[in-house]
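Take a look at the following structure, please.
Every protein chain of the complex appears in place save one, which is left out.
The block that comes next holds chain A.
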Amino acid sequence: MNKRFFAWFAVVSLVLAGAVSYFADSDPDGLDHVTEQHGIAEHAREHPLAGSPLADYAVGGDDRFTGLAGVLGVVATLALAGGLFWLLRKRSDVR
């Protein structure tokens, strides 16, 4: 029961990031829109990692691979968060 529920949760995340992400609205989000509208965004500096392989959820700058970038992001987040939380958890044998 537990395993099946967790597996579903993971599959839903992978499908959202790997496939549904192609249908995301590419317009600037609320914060970017406001900073652009009021000239605040002119002060933005380029991201120091802008040239990295997965920058802007593409692979090597090619956003046909947004889904792949998304899947890698889900896996990386799951590994980092899951690892941290597993280490932090109260061990059942401690009680």
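By definition in this document, a contact is a pair of C-beta atoms (placed from the backbone, for glycine too) under 8 Å apart; a residue touches a chain by one contact, two chains touch by 3 or more; residues count from 1.
Here is the rule we go by: contacts and distances are computed from a predicted model.
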item: Candidate names "Probable sugar-binding periplasmic protein", "Cobalt/nickel transport system permease protein", "Aldolase/citrate lyase family protein" or "FAD-dependent oxidoreductase"; UniProt protein name, chain not shown; value: "Cobalt/nickel transport system permease protein"
item: Touching residues on chain A - with respect to the absent chain; value: 2, 5-6, 8-10, 12-14, 16-17, 20-21, 23-50, 52, 54-58, 63, 66, 69-70, 72-78, 80-86, 88-90, 92
